[in-house]
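Mind having a look at this structure? Questions to follow.
A single protein chain has been removed from this complex, and every other one stays in its place.
Chains here go by letter, A and B, matching the order in which they are written, and residues are numbered from 1 within each.
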Amino acid sequence: MDPFLYLDRDTWVHRLDPRTKMFLLIGAFVLAFLFVNPLYGIGVLAIVLAFGAAAKSLVNLERIWFILLMIAVMTVILWTVFGSGETPLFWFVEREALLYAIGAALRIDIMIVAGMIFLSTTRNEEIATGLVKLGIPYRFAFAVSTALRLVPTIAATGSTIGQAQRSRGLDLESGNIIQRVRKNTPLLIPVFVSTIRSTNVFSMALESKGFGAARERTYFLRLAMGRRDAVVLLVFALVLVTAVALRLMGYGGVEGFSR
Amino acid sequence: MWRHTQMVVLVALSAAIYAAVLIPFKGFTIIPGFTEVRPANVFPFVFGLLFGPAGAWGAAIGNLIGDFFGTLGPGSIAGFIGNFFLGFLPYKMWGSFFRRGENMEQNVNSGKKLAIYIAITILASVVCAIWIAWFNDLIGFVPFAALASIITVNNAIAGIVLGPILLLVLYPRVKRWGLLWTEIMAPDEVPDSRYQRLGNLLMWVGGLGALIVGLVLGLGLYEQGFAAAGFAPGSGGATGVAIGLALIPFLVLIVIASFLLGGREQVEAAEEEMATDTGTTR
Partner (left out) sequence: MEYASWGEEDLRIVVPAVSIKDLAYTYRGQKEPALDGVSLDVAEGEFVVVMGHSGAGKSTLCTSLNGLIPHFFRGRMQGEVRIEGRSTREGKVGEFAKDVGLVFQDFEAQLFSTNVALEVAFGPENFQVEREEMVRRVESVLSQVRLEGFEDRQPATLSGGQKQRLAIASVLAMEPRILCLDEPTTDLDPVGKLGIFEIAEDLKNRDDVTLIVVEHETEETLDADRIVVLRDGRIAADQPAREVLREVELLEESSVMPLGIARFFREKGVGNEQLPLTPEEGIKEFEARGWRVSPERHRELVEADEGREASYGEPLIEVEGLSHRYPNGVVALEGVDLEVRRGEFLAVLGQNGSGKTTLVKHFNGLLEPTEGSVRVDGEETAKQGIQVLGQRVGYVFQNPDHQIFSDTVFDEVSFGPKVRELREDEVRERVEEALAAVGLGGRGDEDPFGLTKGERQRVAVASVLAVRPEVLILDEPTTGLDYAEQRSMMDLVRHLNEAGSTIIAVTHTMWVVAEYAHRAAVMKDCRMALSGTVREVFVRDEELRDAYLRPPHIVSMGNSLGHTVLSVEELLRVTEGG
């Protein structure tokens, strides 16, 4: 089972340097954040989805649509309740609050879709190397990268442990909430023990391969920003500047909303 | 701490365990994408107590990686910071409740230790919740009051119900494997504990203060929205930015407190114990 979203396709997006993609991601967050009004939000959504189509990543929407839906629903409900506006619609709901709520839901979902596209087009090792090239200390990036490698394995172990304990009669469904939480002990402890137990072997294996032997190290994975990256960054920067200008000029907000 | 291979590995393993255990619950949520019913939330407390800084980083990275399975967004930054504190507080604050010479091993095997553990768990849950809820409210995602309460309760329940049993069973094993942070790290790697009592106090003030103020502001404004008839809109004056600004002083206190809390006393206590153990030194 592969919990990660990466899709191995050959698109120009995939071929961008991971650092470029990180900047694009953050830029997408800013873009989504700028516009509170759902009408503008839809525009941003269109841009993001177009990008995702170019990256052939939209198939991953199948995996996260449920989360997107739940978030949208909860966000709409929360802001409608907690926010207030000028024109009452029904019950305690005001038009501005509803608009804002929908806008907020859109913003969140856009950002998550952007995140999904990023992950669908960037390999784990590119993320780790990208971080190093951006100045994150090597050992930190190493810990992140190793954790990424281990997650599927530990998840599989967790699944086996679940099977083993269920075979002994563990029943996670029954009981009140405190009891059900408690019943996770036979799952959490073996996961912890069987994984942490290997810490010393891991550490020995690392040192046996020269980890920490020298101050500097070379890198197998080569990252190079090319012309394509420069073009993409430039175009996107223009889009961002335009968006910020629009917002400053007063477009994209929701009048009469407060919270 | 990064110079110790074992600590680097512990960061990776804690992160991986935390992320892995979050997978099954990804779709099973209270406020989806922000918080979930997860017994796995006990791990940051356990990691923090047993693995110290490695546990705190592990909790932060683990939560971030968990976001890689579907919910990567700006909220992930807040999640990173919040979960870092979730592991950081138990690690740092534990020692500040004991006097020199008292047994401060991280196993919850006495009434006093249980009480301290519960207190720290609640405070850590609050601080974690504050960071996440403050950030998310600031960028207009989720109202502070809702998120802060839910995250606090979620983490605290998992921590209090599962923590003591887990620590009781896991502490002796981790110790036997030589993986307690207090035995791996040297005293000079951890700040000394001159101001730890002050740090302890400031953390409580910062954490609880932020929570109370945030809730009051958040709920107060909400009540106005409810009373539709007769109230002019926006008469409360404050908008969401108010919460954002109002909490900043408390957040600053929390950060200051983090630097004041020591940690060295725990390492020194462990060293004394090791020396009497077999006569072998590091």
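Side notes on the structure shown:
FYI, contacts are C-beta pairs under 8 Å (C-beta built on N, C-alpha and C of every residue); 3 or more make two chains touch, one makes a residue touch a chain.
Not measured: the values here are computed from a predicted model.
Mapped onto subunit A, the footprint of the missing chain covers residues 1-2, 8, 123-125, 128, 142, 145-146, 148-149, 152-153, 157, 160-161, 163-171, 185-186, 189-190, 193-194, 197-198, 201-214, 216-222.
On the side of subunit B, the interface with the absent chain consists of residues 12, 168-169, 172-173, 176, 178, 277-278, 280, 282, using the contact rule stated above.
Definition applied: only the chains that are shown with their structure count from here on.
Subunit B has its Cα centroid 21 Å from the Cα centroid of subunit A. Across the complex, subunit A is touched by residues 2-3, 5-6, 8-13, 15-17, 19-21, 23-24, 26-27, 29, 31-34, 39-40, 42-43, 46, 57-58, 61-62, 65, 67-76, 139-143, 145-146, 157-158, 161-162, 165-166, 169-170, 173-174, 177-179, 218, 221-222, 224-226, 228, 233-234, 236, 239-240 of subunit B. Interface residues of subunit A facing subunit B in the complex, by the touch rule stated above, are 3-5, 29, 33, 36, 63-64, 66-67, 70-71, 74-75, 78-79, 81-86, 88, 92, 94, 97, 104, 107-108, 111-112, 114-116, 118-119, 137, 139-140, 142-144, 146-148, 150-152, 154-155, 158, 177-178, 181-182, 184-185, 187-189, 191-193, 195-200, 202-203, 206-207, 211-212, 256, 258-259.
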